[in-house]
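Just one protein chain is left out here, and the rest sit where they should.
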Amino acid sequence: MIPDYITSYLDKSVRVTPGEAGNIFWALVYILCVFGGVSLVVVCMNWLERKILAHMQIRLGPMRVGPHGLLQPIADALKLILKEDIIPEGADVLVFWTAPLIILLAVFSVYCVIPFGPTHAITDMNIGLLFMLGVSSLGVLGIVMAGWASNSHYPLIGALRSSAQMVSYEVAMGLAVVSAVLMTSLNAQGTGTLSMIGIVQAQQAQQTWFLFKFFPLGLVAFVVFAIAMVAETNRAPFDLPEAESELTAGFHTEYSGLRWSLFMLGEYAAMIAVSSIAITLWLGGWMRPFPHLLTGQAWDLAFSLFPALTFFGLAGLAFYAVGKMWAILYFRVQAIGLAGLAAVFGLIGLILLLRPVRTGVQDIYWFVAKIAVFLYLFIWYRATFPRYRFDQLMKVGWKVLLPIGLGVLVLTAIAGVIFG
Amino acid sequence: MNDPTSGVSHLDFDAKESTFLDASELIINMGPQHPATHGVLRVILKLDGEKVMGLECVIGYLHRGVEKIAENRTYAMFNPYVDRMDYVAAVSNGLGYCEAVEKLLNVEASPRAKYIRVILTELNRIASHQLWLGTHALDIGAMTPLFYTFRDREEILKIFEKYCGARLTTHAFRIGGCQYETYDGFEQDVRNFLDFFAPKIDEYEELLTTNRIWVQRTRDVGVISGKDCIALGVTGPVLRASGVKWDLRKAQPYAAYKEFDFEIPVGTKGDTYDRYLVRMAEMRQSMRIIRQAVDGLPSGPIMAKVPKVLKPPVGEIYHSIEAPKGELGYFIVSDGSTQPYRVRVRPPSFVNLQALDLMCKDQLVADVIAVIGTLDIVLGEVDR
Amino acid sequence: MTPVATPFFFYMLSGLMVVGGLFVITRRNPVHSALALIVTLLAQAGLYLMLYAPFVAGVQIILYVGGIMVLFLFVIMLVNLERTEKEKPFNKQWLVGIASAVALGAMFVGVYVRGRALLPEHTVSLPEAENTQQVGLMLYGNYMLAFEIASLLLLVAIIGAVVMAKKRI
Partner (left out) sequence: MVEGLKRRFGTGLEALTYLGQNYLQVEGAIAGELLHILCEEEQFDYCVDITALHYPKRERPFDVIWILYSFPKNERVRVKAQFADGAPVQSVVSLWPTANWLEREVFDMFGIRFEGHPDLKRILLPDGWKGHPLRKDYGILQQDQEWVQINLGIESGQ
């Protein structure tokens, strides 16, 4: 009975997400996979950001803990967990406690509907996109609560800034999203969809990424969204709520230890979440690049080799780093560790060459690869741009992005009527 | 001491002023420990939302009584102390002090000493501006320039280290000239630096000058007119950015500056962006001066004839130089003994900081940070 | 997909709403009141979901919780809280308040008792998957005029707010 319940979902004919199939066991498995995966990515992201930022700024970044500082995130996590958790005097303890949890809850709820593949989502809601926007807008509550509960001026100003900022940019974001949703309705029935999987399938059906649909309308909408999503996640150059040179650390000034790390986790998870929205809406979701231009068996095979090649590349990089290690005892241990890592990467690459695995991970691989590009962009912005001032931020949101978003929406509708 | 409003009187905290939504104004204590106050400056801000209604600086956290120490040291013994005031431009401080005492003693440094002084002082000006640029950009949120400027500042510090053994508090000059002859390859090192640094300034400018966010953050921020500058005694790049073409190196030349050909960059609007441009141009002018000085470095002795024990005749002297931050003056009174009767330092940072209130009025909190950065203060010099 | 434990969720969400509502009016600290109101609104969104109206639920969250309540909090944080903490929460209006609450309750009971026959016996099967599309078609089809009038009203309200807030134009 129970094994049947488990295996029934694996039946090839089902082809729906576990949430839709109503299969609680597989839904749980997916939830664990997604949450574990996201947490792992956030940890890696922590290391990568420091490393990439450091190399952009002609320094080395973490180098001490493990080879090339690879174990630094673990050391950081340990430190944060063991650190004293300070609650400032006069703080509203209950609100102070719940604020980071709300942020985390909001961000992770978004992952419920993110489609990593046609069936690789926890569930598929028919209001998926709406759900995503709604839930991610709850994150601002956590920030506001954190800032207010700290009973301190800097967090309060940070909270005020972020509430105004997020509410403003949500408008532009929403308009950009709607124009993409409009594009989904260009089918025989004339009805669009808000389902995340449905949106990608619409792109599949129309044989184009929405980025290139009605060029340049899709592109403009995407750019509006891409700017707004940086503002939504409070990253540079829109990191005013936590502007370190002005507000020390903004809304999480008074937080420390584990609770502070929850904020960080929330921030990075939110970056991944909004990147996924952008990818789903405009960049074809799980589709591989040029799915309709470069068709045929040969191309399919070539693209399906990418996951394995990526891991071989990582392994090669690690081996190269091993070769560059100094030949002294201290580094010998690290070199062995790094070589082990390279071997693991190589092994994963080999496994990915197997035919069933190769086809199975295709969707997930391309989705994650697109996310990686976005995350790199986030880091790049941070190294390049100065910070906006509050009034300029509002000006950009209301006077630039909002009219552009509206215009794109109207033009998309017109274009849809004419060409659709 | 823990009350944020302690020591504040001219901000009337109980006054009812009309604020947005009639909300109560916010009193914020920025500093003395704050990432953007460049040391231990404490600024008490009165805010309406994000708008600054008034502010007051509380200084003195780094007060070490330099002027009192001077009265208890001989002239030569006090020389290293001046390096500790504006510690990012220690060479300039030393130059001002040595020249003041030389004037009081009625001796003149040899031409070679003067040229070496000019080279080192101008190198120090570049180093000071680099530090300013890095921290200022960091305050405004651009992280990367900081690392670029520190990389290039390192080259200057290496020259200092090779010349006199110290990197920061150099104590490079002695009363009467320079203690050290230049090391072998000094000229080549300086030339190499100039060749190395010229493209680097372009690199900084590439990151910032046409960056839209940078321009938006600095244009029309902290505007101060030339008239206000003079009334408030503000000197240095801040004054020049407000359109007043006044530089002590030209107006009342000291050391060997008369012999060099250089320009005084001036701004037009007196905002933070102009001050940025002026300082960038000043770095280029400094390079020009250094190149001329290195090319024309005369030979000869490096120390003038000064007695072993310095006993200036009774009298007083005011001598000022153009430090990277503005007019740095020394007023020295001698009573004929081996110790000065009084040494008064006219610190540019201290006087310039007074303009903060005027420049920040009705601006936003983020602008206060930008203005503190653009004033280029060093708290060691403000508090002495 | 069949719903699970419907009565349980209904009573849980309703209870949450009532408790949240009580907290809204009893808390002295306006921020706590606002947070309780957010809980109430979220529970309400849950009820909409149970009524097979996912679109309304999503809009409820985006607009009320993500937008309006954040602005509420924004304003509450700006004003001086110490004064409100000292004031009595119910300044002499509680009699009127209780009276109207009782009247409303009586009306509900009356409608339920007398109009029972009018209520449908069985749960109506609503097309969940088509919900959003249906709402859209209704709004832009049957109720086009009303919808446009409402948006015009909102525009007027925005302009009015700007005029009132801005001292000089």
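Letters A, B and C mark the chains in the order given here, with residues in each chain numbered from 1 onward.
Here is the rule we use: contacts are C-beta pairs under 8 Å (C-beta built on N, C-alpha and C of every residue); 3 or more make two chains touch, one makes a residue touch a chain.
All of these numbers come straight from a predicted model, not from anything done at the bench.
Can you list the shown chains that the absent chain is in touch with?
Counted over the whole complex, the chain not pictured touches B.
Going by the contact rule already stated, which one of B:33, B:106 or B:188 would touch the omitted chain in the full complex?
B:106
When the complex is taken as a whole, what residues of subunit B touch the one chain not shown?
These residues touch the chain not displayed: 1, 6-7, 9-10, 59-60, 63, 65, 67-69, 71-72, 103-104, 106, 230-234, 244, 246, 251-252, 315-318, 320, 327, 329, 331, 333, 341-342, 344, 346, 350-351, 353-354, 383-384.
Here is the rule we use: only the chains that are shown with their structure count from here on.
Quick one: point me to the chain whose Cα centre is farthest from that of subunit C.
Centroid comparison gives B as the farthest chain from subunit C.
Using mean CA coordinates as chain centres, what's the gap between subunit B and subunit C in Å?
Chain centroid spacing, subunit B to subunit C, equals 60 Å.
Provide the C-alpha centroid distance between subunit A and subunit C, rounded to the nearest whole angstrom.
Distance between chain centres, rounded to whole Å: 32 Å.
Which positions in subunit B are in touch with at least two other chains?
Each of 49 in subunit B touches at least two other chains.
By the touch rule stated above, which residues of subunit C touch at least two different other chains?
78 - these are the residues of subunit C that touch more than one other chain.
Inside the complex, what are the residues of subunit A that reach subunit B?
On the subunit A side, the touching residues are 53, 56-59, 153-154, 156-157, 160-161, 236-237, 239-240, 243-248, 382-392.
Note which residues of subunit C are touching subunit A in the complex, please.
For this pair, the touching residues of subunit C are 1-2, 29, 31-32, 35, 38, 54-55, 57-59, 61-62, 65-67, 69-71, 73-74, 77-78, 128-129, 131-133.
Can you name the residues of subunit A that touch subunit C in the complex?
20, 22, 92, 95, 125-127, 130-131, 133-135, 137-138, 140-141, 144-145, 147-148, 156, 159-160, 163-164, 166-167, 170, 174, 191-192, 194
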